[in-house]
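The complex appears here without one of its protein chains, the remainder shown in place.
Here is chain A:
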Amino acid sequence: MFKQKTIEQTKSAARKSGGNGSAAFYNNPNIRALFYQILLVLGLGYFFYSVISNVLANMEATGIKTGFSFLTASAGYDVLMSLIPFEATDTYGRIFIVGFLNTLLVSGIGIFFATLLGFVFGVAYFSHNWLVRKAATVYVETFRNIPLLLQVFFWYFAVLSTLPGARQSLSLGEAIFLNVRGLYLPKMVGSDLFWVAEVALGVAIAGIFVLRRWAKKRQELTGQPFPVLYASIAMVIGLPLLALIVTGMPFTVEYPALKGFNYFGGITVIPELMALAIALSVYTGSFIAEAVRAGVQSIPHGQTEAARSLGLKEKKIMSLIIVPQAMRVIVPLLNSEYQSLVKNSTLAAAIGYPDLFNVFVGTALNQTGQAIETIFMTIVVYFVVNMVISFLMNRFNNAVALVSR
C-alpha cells in the first residue's frame, strides 16, 4: 500500500512538472493551502463570533457597563504609595498612571540590582578562588530553583516583618533608619539656584557621549586609548559638585525624624516595595549570572591564549577580548530576563504593593466589574513596556554584535 502511494505521488509530481495540468485540483499545493487557510478563517471567525456574542449576552444579564467611561469616574479608594500626588477622590485614569509609575519604579530598581548581582556572581564563577566559585554556584542554584512568589513572601513575612518597631529602629549614622514600617532615607531638598546643578548633571551626561566619540576617533587615528570610564565618572560627579560650590550649596538635607510612633520626612521606602524589589533582583540576578556564565564560556579558550601570547595582562584580556565577545551571547538573554522581570513584578498583588496590576486588575476590576477593559489595558501596558525593553536591548545588541569585515 505504501509503495502504491509512493508511485502515485511520483507520477503526480511528474505530471505537474510536465505542466499539462492534468493532476487532480485537490493535489495542487496552492489550492490546498488556500483551502486550509479558509478553513482556519472560518473556524476563528466562528470562535470570535460566539465568544463576543456570549460576552455581550452575559454582560447584559449581569448589568455590567461597557466602554472606557469609568476612567473619568472618581475611584474612591486610596493607594499605599504614589509617585505623583493622589487622593481618594481622583479618577481611575489617574490610578492607572499611579500604578504604571509604581510598576516602572519597581522594575527599574529590580533590573538595576539584578544586573549588578548577575554580573558579580556570573564573573565570580570564573574566580581563581575555590570558595568564591562555590559561592556563585550555590547562589545560582538556590535562587533559580525556588518559586519567585515564595521568595517574595519570605522577604516580606519572614524577614521584613520581624524587624524592630519604630522606636528600636536600626539606624546608620542617624540618617538612614530601618524598621518594620520601612526604610527611611534622607532627602536632598533644593532651593532657588538648585537648577544649575541639575543642568550641570545633564551637561555631564551629554558630555560622556561626546567624549566617547572623540576618544574612539583618537584611538583609531593615533592608537592611543583614553580612560573614558574614569573621565566619565569624574565628569558626572565633578560637574554638578562644581556647580553646587559655585552657587553656594543651595540645598538642605532633610533627615527622617521620629515623631510620635513613626519617622517622618526624607524618603520612605515601604516594606512592600523593598520585599518585591529584593526578591525580583535576587531571583532574576541568578538567571543573569547563569547568562553571563554561558556568555563567557561560549568564548573559545584559544582567544584567551592568543591574547596572553600577545602579552596582554589578565585584566585587559577580560575587558578587551572576552567581555566584548561574550556580550553577543549575554545581551539577547538579558533581554528576555528583563522582560520576565517586568512581567513577574505583577506579583506585587500578593503582598499589596500598589503596582499597575494590583491597583487596576485587582481593585479597579473589583469595583467596576469591567473585567475586559481593565485586563486589556493592563496587558497592553506590559506589552508596550516589554517592546520598549526589547527595542533598546536590540539596539544595544547591534552595538555589541560582531562586525564582520
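Here is the rule we go by: a residue touches a chain if its C-beta (ideal position, glycine included) is under 8 Å from a C-beta of that chain, and two chains touch if they have at least 3 such contacts; residues count from 1.
Just so it is clear, contacts and distances are computed from a predicted model.
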Original post:
Which of "3-oxoacid CoA-transferase subunit A", "Xanthine dehydrogenase family protein subunit M", "Amino acid ABC transporter membrane protein 2, PAAT family" or "Multisubunit potassium/proton antiporter, PhaF subunit" is the UniProt protein name of the chain not shown?
Top reply: "Amino acid ABC transporter membrane protein 2, PAAT family"
**OP:** Would you mind spotting which of A:A166, A:A371 or A:V400 touches the chain that isn't drawn?
**Re:** A:A371
Original post:
Which listed residue (A:Y77, A:F113, A:F126 or A:F153) would be found touching the missing chain in the intact complex?
Top reply: A:F153
Original post:
Who touches the missing chain here, A:R167, A:H301, A:K315 or A:R395?
Top reply: A:H301
**OP:** May I ask which residue of A:N58, A:S319 or A:N398 touches the chain that does not appear here?
**Re:** A:N58
Original post:
What residues on chain A make contact with the chain left out of this view?
Top reply: 5-6, 9-10, 33, 36-37, 40-41, 44, 50-51, 54-55, 57-59, 61, 128-132, 135, 141-142, 144-150, 153-154, 157-158, 161-162, 300-301, 339, 343-344, 346-347, 349-350, 357, 361, 365, 371-372, 375, 378-379, 382-383, 386
